[in-house]
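What follows is an incomplete set of chains from the complex, kept in their original frame.
We just call them A and B in the order they show up, numbering each chain from 1.
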Amino acid sequence: MTTHHFQPVVYYNTFGSHPPALRISPGDRVVTSTLDAWGGDAAGATVAGKPNPQTGPFLIEGAEPGDTLVVTLERLGPNRASGFSRSILAEHVVDPNFVRQLPENQLLDWNMDASQGTASLISDVARLSPIHFPLRPMLGCLGVAPGGGQAISTATSGDFGGNMDYRGFTAGVSVYFPVFVPGALFFLGDGHALQGDGELVGTGIETSFDVTFSVNLQKGKTIRWPRGENADEIFTLGNGRPLDQALSFAVTEMLEWLVADYRLDLAGASTLLGMMGECVLGNVFDPAYTMVCKLPKGVLAGLGQ
Amino acid sequence: MTTHHFQPVVYYNTFGSHPPALRISPGDRVVTSTLDAWGGDAAGATVAGKPNPQTGPFLIEGAEPGDTLVVTLERLGPNRASGFSRSILAEHVVDPNFVRQLPENQLLDWNMDASQGTASLISDVARLSPIHFPLRPMLGCLGVAPGGGQAISTATSGDFGGNMDYRGFTAGVSVYFPVFVPGALFFLGDGHALQGDGELVGTGIETSFDVTFSVNLQKGKTIRWPRGENADEIFTLGNGRPLDQALSFAVTEMLEWLVADYRLDLAGASTLLGMMGECVLGNVFDPAYTMVCKLPKGVLAGLGQ
C-alpha cells in the first residue's frame, strides 16, 4: 500500500474519460485537495472555472467495466477559513405559489473556526450571526467516468455518481461505484463544510478541502448505482427526477444488495426495508435529484452469517 | 382539564363532517383505542371495514376554521400481541424494470412481546424469524375533517392530515392541524407497532392500539399543512404526488413557521434550512405521498427570544 501526495494541476468540469492525473493501485491512499464549487483554492485564489471543478481523474490499475470501485473517505475538511453559501431557497423547492415572495438570492460569507469545529456568518442574516454552526464536512461531488464516451457536467449526477450533494459523504464512509471504463477514473470535489438534507438553498458552506482517501477494487462484482457504508449503516443512492424515480433506483439497489450479499430473498429484504429502512433526501437542487435508502447495520448483524 | 375514557362504537372510513363521537374541550385528555388497518380490535375481532377505520371524530369546543388544533400524543401502543404486514415492496416503489422480479405479496404474521418491546415474525421469512425487532409504535392516521363538505378516504391524506403513515407520530409528539370546520373533528387510527421510513411495503406491523392524547387550541392562528414537534425537533408535513410536490409543501410550511414564530426573515429561514434542515420520507405508498421537513430545536434555541 502506497500513500500518494497529489497536488492537482488541471481540474475538470465534466465526469468523462479525461487523461489520468495519477495512476494508483487498489489499496493505495491519496492525500490531495479540492477546490470550492467556483474554483477557489486554499488561498482563496480562483484557479478553475465553474461548476464544481474536479480533482482527478485517478486511474485505478486493474479496474474494468463490471467491477466495483471502493473509495474510503479517510479524512476530509476545509483547508481555509472562509466559505460561502446562497441565501435563499431554490425556486423549484418551494410551492410555486410562494415563489414571488422569495427575495433575490445573495451570497453569504462564512468564517470557519477549525479548532472549535464551527462556522458562523460574517454579516448578519436575520439574527443568525450569533449562532456557531457545527461543521460537518462532506464532499458534494465524487464519481467515476461514465460509459459510452459520455462527458457529463459536474453540475449533475447519474449512476456514475457525480454531484450528488449528499450530506452523508463524510469522513469514515466507504463509497462503492460501478466501473464503466478501464481504470474507473475517479474524480472528487465540491467540499461543503456544512449542509442540510437536500441542499435546499443550492449550496452548503462552499469551500476548498484537504482530502485523504484510499481505494479498493471488487473484481467482477457489478452494481448499478452508488452504494456506501459507515460505522452504523449501509446505504444506496439513486439519482434522477422526480424524487420518486431517484428513490426507486435507491430502493431497488438496496433490494439487490440485500439479496446478493445478505442471503435474503425478496420477501426478507422487503420486510427489513419496510420495518427498518430509512429514506432521506440527498439533494433536490441539482439537475438530477438524489434520494438515499439506508439500513442500520445492527439489524443486519442479527442475520448472522 | 378532564380525562375522557372513550370506547368507540362507530368507525369511519372517510375524514369528513361526521356526527361527533365525543365533545371535548381544549386542555382535555382522551383515553381511547383504535382498530388495526383492516378493522381488527384488541381481541382480534373484525368490527369495522377497510381501509383504516377511524376512531372519532372528536369535536373540540370552540374550534373554528382558521384556528390551529394541537393534539399531543401522550401514550400509544399495541393492545394485543398480534400484528401483520405485507411481504413485498410495492410495485410503484421499485424501478419499473424490476417489477416482474417481485413475487406476489403475502401476509406476514407477527408476535409482539410488550414486556421486551420487540416483535418477531411467526413464520420464517427468509432468515428473519430470529430477529427481535424493536417496537416503535406510531399512528398511521390522524387528521381533522376537510373543508368544503368533502369526505376523503382514509386511504389517503391532504392538508387536513389523514393517512400520512409517518413513523414520527410516536408518543411525545404534538401535532398541529389547520381547522377547516367548526369543532375541528379530529380522527385517529391505523396504529403501527413498527414501520420504516416510507412504509415501503405498504404496511407497518399493523395492529390495534390504546391511545391517550390531549388537545389544545391556538385561536386565530392559521397554518396550511400539518406540523409537529417532539423533544428534539420541529417538523412540517406535505402530502401529495410526486414526492417533489409533497416536499415543496413541507418546506414552504417550515419557511412560514420560521418567519412567523421565530422572527426570521426568508434569508435567515432559508439559511437555517439549508444548513441544518432534515428531510425524510414519510410515506411513498398511499395515494398521496408524504415528505417531512425537520429542524433540530438546538439550533433554534441559539436564536434566543
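By definition in this document, contacts are C-beta pairs under 8 Å (C-beta built on N, C-alpha and C of every residue); 3 or more make two chains touch, one makes a residue touch a chain.
Remember, predicted model here, so these are calculated numbers, not experimental data.
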Identical protein chains in the complete assembly, only 2 of which are shown:
4
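Assume only the chains that are shown with their structure count from here on.
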Which residues of chain A touch chain B once you look at their complex with the stated criterion?
85-89, 92-96, 98, 101-103, 106, 108, 121, 125-128, 130-133, 194-205, 241-244, 247-249, 251-252, 255, 263-281, 284, 289, 291, 299, 302-304
